[in-house]
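Only one structure is covered here, and it is reproduced in the block below.
All protein chains of the complex are present and in place, except for one that has been dropped.
Labels run A, B and C following the written order; every chain starts at residue 1.
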Amino acid sequence: MIVVMRNGAPRESVAAVVERVKELGFQAHLSEGEERTIIGIIGDKRPQNEHVFRLMEDVEKVVHILRPFKLASRDFHPLDTVVPINGHSIGGNQVIVMAGPCAVESREQFLETAYAVKEAGAHILRGGVFKPRTSPYSFQGLGEPGLEMLAEVKERTGLAIISEVMAPEQVPLMAQCADILQVGTRNMQNYNLLHALGEAGKPVLLKRGMMSTMEELLMSAEYILSHGNYRVMLCERGIRTFETYTRNTLDLSAVPVLKQATHLPVVVDPSHATGNWEWVEPLSRASIAAGADGLLIEVHPHPDKALSDGTQSLRPERFAELIQRARAVAEAVGRSL
Amino acid sequence: MIVVMRNGAPRESVAAVVERVKELGFQAHLSEGEERTIIGIIGDKRPQNEHVFRLMEDVEKVVHILRPFKLASRDFHPLDTVVPINGHSIGGNQVIVMAGPCAVESREQFLETAYAVKEAGAHILRGGVFKPRTSPYSFQGLGEPGLEMLAEVKERTGLAIISEVMAPEQVPLMAQCADILQVGTRNMQNYNLLHALGEAGKPVLLKRGMMSTMEELLMSAEYILSHGNYRVMLCERGIRTFETYTRNTLDLSAVPVLKQATHLPVVVDPSHATGNWEWVEPLSRASIAAGADGLLIEVHPHPDKALSDGTQSLRPERFAELIQRARAVAEAVGRSL
Amino acid sequence: MIVVMRNGAPRESVAAVVERVKELGFQAHLSEGEERTIIGIIGDKRPQNEHVFRLMEDVEKVVHILRPFKLASRDFHPLDTVVPINGHSIGGNQVIVMAGPCAVESREQFLETAYAVKEAGAHILRGGVFKPRTSPYSFQGLGEPGLEMLAEVKERTGLAIISEVMAPEQVPLMAQCADILQVGTRNMQNYNLLHALGEAGKPVLLKRGMMSTMEELLMSAEYILSHGNYRVMLCERGIRTFETYTRNTLDLSAVPVLKQATHLPVVVDPSHATGNWEWVEPLSRASIAAGADGLLIEVHPHPDKALSDGTQSLRPERFAELIQRARAVAEAVGRSL
Partner (left out) sequence: MIVVMRNGAPRESVAAVVERVKELGFQAHLSEGEERTIIGIIGDKRPQNEHVFRLMEDVEKVVHILRPFKLASRDFHPLDTVVPINGHSIGGNQVIVMAGPCAVESREQFLETAYAVKEAGAHILRGGVFKPRTSPYSFQGLGEPGLEMLAEVKERTGLAIISEVMAPEQVPLMAQCADILQVGTRNMQNYNLLHALGEAGKPVLLKRGMMSTMEELLMSAEYILSHGNYRVMLCERGIRTFETYTRNTLDLSAVPVLKQATHLPVVVDPSHATGNWEWVEPLSRASIAAGADGLLIEVHPHPDKALSDGTQSLRPERFAELIQRARAVAEAVGRSL
């Protein structure tokens, strides 16, 4: 952390900052420029609150030098984290595809989709029973009764299951039947939920908030990691911008940027990002070309009858084509799928 | 809802949409333009899922005509909702000021601030014990032990209390000692929490998500209203934009726009929006001039020693000045403070 | 400027940066922390290109300490700049109101509006003859023939005139008949135009780009100032965000932030920001309460017949009411109008 003094700050103001730095157990390193005096704060811990200095007389601003996440950073853990799921490895050479309906609607619909995505080549089955919906009048998911269906379909198809949790009390229930617990975009900063997931003992897929920075995404991962759970995967799913032709703006730069900043696997969800099935395939290919470790894709046997997100769901036959084309790109960049 | 067909859509595709509209229990109203055929969907309920039509052959897009909120709209309830709190009325002629520290840090700090803001003219005392923080390493609030302090300070000062809840299980606890339950910006779409607040029997102040549209804010209010709680206040606290000189961008247009769209009171929090105490006073005045029903302001007796948000906290003496100047503006627009 | 080295950067990499700093004529100030070594760059000029250092071995990032604008900053010119226009002063105690139609449509329409806004209390008359329009099929303004009307109406009403220029070749023409040359939001970074305005010898009102930060606005002002024209006024007119209920999001925080950062007057245009005449009055009042030096408001005698921007134009009688109410707020904050 660096404290920048105002132009012409008197000697006493500078001395006061230096004094405060020492009081707090750090060393102060003074540097007098032509226009500004700056004071570096040095120590083996990091000062928590910049306003301690920011509010002192003649301080112009406080500049952070270090990124605030630790356990999630490559500095801390240089090698890629690989999360093993049911015989597959997320974060390794293979690109992993998770597919299925937005919401589990019935035993039949979920089973039909499960077999279809398995046949097409998906590695993991997605399906929500707790659904966050903007309107209180929309279908909210089957809730706890849906958990049984997750368990049954998992057993019958042999596919690992990823499913969303929305509240701390759902975590232990879901941990019994799902292989990956998903945090949705609106809950990325639901800290009570993150805390519970840190103690869940199950892999977590953490979706980026639709208006969260990559740094905030990594800080939310840090919550889970710092509570003891190291099996965390990040998911880029589109951010909110001024553009309205797509539902959100898929931020594919996040793939190489996150792969550089962190050791955690990075998955992309092109279905929610675009909101339109027609654009899911080209962006699935692009995600792999950019270096993604996995894809999360919505598939529904009858999109026009879906209870949620039908517009962005692929029919199984189109999903099968997507897998073929995505595999060609994976191979072109030296990976398998 | 209106279905727009593609240019040159064949007669059969149009007929299929009309058929589907009728199957779902609505009437179809056909309108053939020079470039496009459009189909209006008419009925006494609203079709829930646009993708039912969006995915049909030759459909170009689906356009919503009605806003999706009902109980929150002025159409439904033309008169202003007024929420009485401890002898004050929020949403009436008087501008209500809620002030206090971001976080309750100790019995002494909270009591000292409470007396100071009361003397300066604040109507309601704010103070958080459950604190959502971006970093797991930051101070997270006193938690349940802090509830007792809320109750004690309330009794000693006679001030009503507003305090944040972060999870459904905190709602009944907080309802026992606070007069207003606050939903923070990161929890605006925490639907489990909103559901619990709908059943809490206490007034709620719902902060706009920093990434949320006004329509989404009203839909989140709709969750609370539709679960039986009509005492809901909205709070504009700044939205996230590309600008970095301020912490967030205070969207003051939201005040007149929301007052037109809904009957619920609208409060403004200039402290979180700007992130800098120097800009809180001018924006407090501007909020009142724009028509706000109340202000939510951070005050701390020793901002440089605050455990959170010190940079944006006012010292009590500056807060007292703010009240004086804000009162002059309130009177200039025909209100009291 | 500060160069931050990567964690564990070898001694040679640090030495190489220090060497380069000296080669470029600056002094290097080394500071070795627990996790990072940082190098301050000191000198009486500022290094122009951060990539010179950013691309060196083991450099993690380069941090700017100083804001990049000089002539526009309060450091350089601590007192408020006041721009005298036709007997009025912009940037002084009085709040100045500039009003009139978006576009000059005819001699009659412009003259009628001019008399109406003068009677209502406006100080300066606005009216565009060069109109930037998103669609090539929309009315583009009267062009050069409209200049004569500006001159005539100015003479008959005695009002000073503000009007937009879109290209360098329009600057000398417009400088002959207008008192203030306006730069529109889409041209804020049209550097050829800014250069021409720096040499125009006339006051300039520079509108913030709807996609521009305050820092970029000040850098564009710097272009005009550095080419010799010191009579520059800044105008906040709404920025682009994800919100769609308003045309743009009026960033009223920009008023106190800019007034702190620069000595230049700050004007607000609530008409373009909201895009709806119903919200112009409350936001005009709010602008004054926030500290604006002036308002820019669209008025049209027959908004429903306007050739552009009718939705946000006030009828003259509503504008007269606005002036009354805005004056009350101006007086409440110690100013006149």
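Keep this in mind: a residue touches a chain if its C-beta (ideal position, glycine included) is under 8 Å from a C-beta of that chain, and two chains touch if they have at least 3 such contacts.
All values reported here derive from a predicted model rather than from experimental measurement.
Visitor: Pick from A:Ala221, A:Leu283, A:Val299 or A:Leu314: which residue touches the chain that isn't shown?
Guide: A:Leu283
Visitor: If the hidden chain were put back, which of C:Glu222, C:Glu236 or C:Asp251 would touch it?
Guide: Here the residue in touch with the unshown chain is C:Glu222.
Visitor: Per the definition of touch given earlier, which of B:Val4, B:Val82 or B:Ala151 contacts the omitted chain?
Guide: With B:Val4, B:Val82 or B:Ala151 as choices, the missing chain is touched by B:Val4.
Visitor: So one chain is hidden, and I want to know which residue out of B:Gly40, B:Gly92 or B:Pro316 touches that hidden chain in the complete assembly.
Guide: Counting the whole complex, the residue in contact with the absent chain is B:Gly40.
Visitor: Since one chain has been left out of the picture, which residues of subunit A touch it in the full complex?
Guide: So the residues of subunit A touching the missing chain come out as 211, 213-215, 239, 241-246, 249-253, 255-257, 260-261, 273-274, 278-279, 282-283, 285-291, 325, 328-329, 331-333.
Visitor: Touching the hidden chain in the full complex, which residues of subunit C are there? Just list them.
Guide: Given the touch definition above, subunit C has residues 48-52, 54-56, 68, 132-140, 166-169, 186-187, 189-192, 209-211, 216, 219, 222-223, 226-227, 240, 303-311 touching the missing chain.
Visitor: Could you please point out the subunit B residues that touch the chain left off the display?
Guide: Residues in contact with the chain left out: 2, 4, 7, 29, 31-36, 38, 40, 42-44, 63, 65-66, 75, 240-242, 244.
Operating definition for what follows: only the chains that are shown with their structure count from here on.
Visitor: Going by the average position of its CA atoms, which chain sits the greatest distance from subunit C?
Guide: A
Visitor: Where the centres are mean C-alpha positions, what is the separation of subunit A from subunit B, in Å?
Guide: 26
Visitor: If you average the CA atoms of subunit A and of subunit C, how many Å lie between those two points?
Guide: 38
Visitor: For subunit B, write out the residues touching at least two other chains, lowest number first.
Guide: Residue numbers touching two or more other chains: 211.
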